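All protein chains but one are shown at their positions in the complex.
Going by the order they are written in, the chains are A, B and C; count residues from 1 in each one.
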């Protein structure tokens, strides 16, 4: 598939689960394609969000965010996320790391909810009206019912994949497997498409199974500016630039013109080209 | 640890979860040690049981079995299990493959139950009084509440382990990880103890983590007569012999004297020794 | 059914089973018939199948009918190792298919592998329901096969419901989730499109009459006015099956008594060699 074919499959109003974690293995090339399309009113589901969520809020593509965390880790807060939260511009629902996983897992297990103690005695339960307190049917113990999260689409980026849709993840897996299984349609970008024979050499690092994927796109550096272990680390210099350009509308338009409203190969040229990226980011 | 130290940690009346699956990677050397001890009234939890459950019933060590399946696969039914079921000699509780997994997982997640549709519209729900039907707190959908299964002890056998208790499983994992995490104490036998450095080469095949294990015993051929992929296949000839000796009490006493009331090294000698085992069972 | 010199009964049935598969789903190979049906389907009828070597072992392998070597195949062919959790997630998300061989199946497609007689006072305690409750409450297609169609196997009502069939109990609790779809026996192909979701004849094997089927069934199976004859295997189907099962493990399922025991021993002794011949890389692993 191509990035454009993926985006054509995602209508406005879709619920989109995004893999990766803050500055690690975010499907940024797919996110940018989504951002430059006319798609609106996306409902995002992220466990640990970063530039993915922030960029889509910045381009006005989002109407709701379900999240356990959105931030830029060592670089600080996510600027568009922060602004939108403070201006109450979109709908936000604060979940927690495990409850996002449990919500996806409930969909996979085809049950309407999963029970947990997480969230009890915290204010997450007060502000998140999707959760419900209930008593367990055996002993009446008080628990939290985490409702099933049902993404229409999952977007993930992996190291390698075969053309059939099996994917290899070499670094941390984050919640990508859960996203891929829970979504009705999963689109996976990868650093490189390899043969199915070669893929099988990766054993248990083949974490994404083709029965759970809809399409694969080869997009080298497709996680940039986030990292993709062990191929490249996060580009903190580019992310600092992103943060600077998020300070006001003019600067943001400049960033968007330069890096979002362009195709994946020109994007890489504007980073100085692959050689420069390698020199800066290859570990 | 030694097998005797493991057995000394398991008092009569313990609830014991057993890893492996029917004729694959059952911790048979540990099971035999348990069988020849004075331990009684064990409450066994197995997902897919085979010679493990059958042997312990044969030696009168068991008072209750929780199981999804007990059988000898291509060789037919489990003789002592069948007889005990038909004579209503012990307490039996029929679960299903996923509900045993869910019951263990509930204990791991520290919740009193997990919900599922499995079992609805079957008679498992009628005969298994541990399950409870309930309505989900969101939409009132009818579900089955699977109660937490809380093993005191788990027994598993793996290919390799380090002395600290990390274990490598190269063939199918079955439910061993769930058993190891759910039990208060997990004892692991292995074909070979290797250094922690060597163990790390196995990457994601290191499936058992030392924080979940209590002790490790090196027991080569410790799964015999079940198989341990990729090291050796199941010894169907020995199992046929087992079945023959299960026909009546005299024959069973003969089998027990020969193969149960003996130590692990003599057990191997009585199989014709390691060379003969290799010739017959190495793949 | 009368034998045809071009194929044996097992080859006829395996081909019929293979032709039921479709789509991109995982297929578990729990019996020799199931393994060969998956392998043949992948080669000829449903190229997108993701075939497993055992109920749980590696995906994307060529299963080999075997008594004890399923897991070793993953090793030999590499394959993609799976976990039990992944198998059940594929079941819950309806990306899984399996041929189940029950001891009893009834008018509504309820199936039993647990017990003959009352569960609490068994006449014969069999094995326990294993994963059949999960399969039958989640999969949109459930495939059953019975090699000896008789009043003992195709019954009015099963002694114990290990697998959920059609009917009010399913409708009330499972709704759209799952349902038995096909039964292949040595006499014909059946589905559950009869009145109230009861068993109906879809086709009969060459030479089999409706009277024979009714006589060998514990209840009257619904039959349309005109009953098709099951398509026989092609030459290519038969060849694929024979090549994939040189040890003829598939024959064991149709035998019993001393003949089966003898054949069993001989297959067990020879299967390592057959595996090494099919996958020469394996011999080097030790």
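FYI, a residue touches a chain if its C-beta (ideal position, glycine included) is under 8 Å from a C-beta of that chain, and two chains touch if they have at least 3 such contacts.
All values reported here derive from a predicted model rather than from experimental measurement.
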Displayed chains contacted by the hidden chain, counting the whole assembly: A, B
Touch with the omitted chain, as defined above, among B:96, B:166, B:189 or B:226: B:166
Sole contact to the chain not displayed, among B:11, B:76, B:203 or B:273: B:203
Contact residue for the chain not shown (choose from B:1, B:108, B:163 or B:193): B:108
Chain B residues that touch the omitted chain in the full complex: 108-110, 166, 181, 196-197, 199-201, 203-204, 206, 209-212
Contact set of chain A toward the excluded chain (per top definition): 21, 23-24, 47-48, 67-71, 74, 77-78, 81-82, 85-86, 88, 94, 96-99, 101, 117-124, 126-127, 142, 170-175, 177, 227, 229-230, 233-234, 236-237, 282-283
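Rule of thumb we're sticking to: only the chains that are shown with their structure count from here on.
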Centre distance in Å when chain B and chain C are each reduced to the mean of their C-alpha atoms: 27
Approximate Å spacing (C-alpha centroids) for the pair chain A, chain C: 40
Residues of chain C engaged with two or more neighbouring chains: 138, 177
Multi-partner residues of chain A (at least 2 other chains): 109-110, 203-204
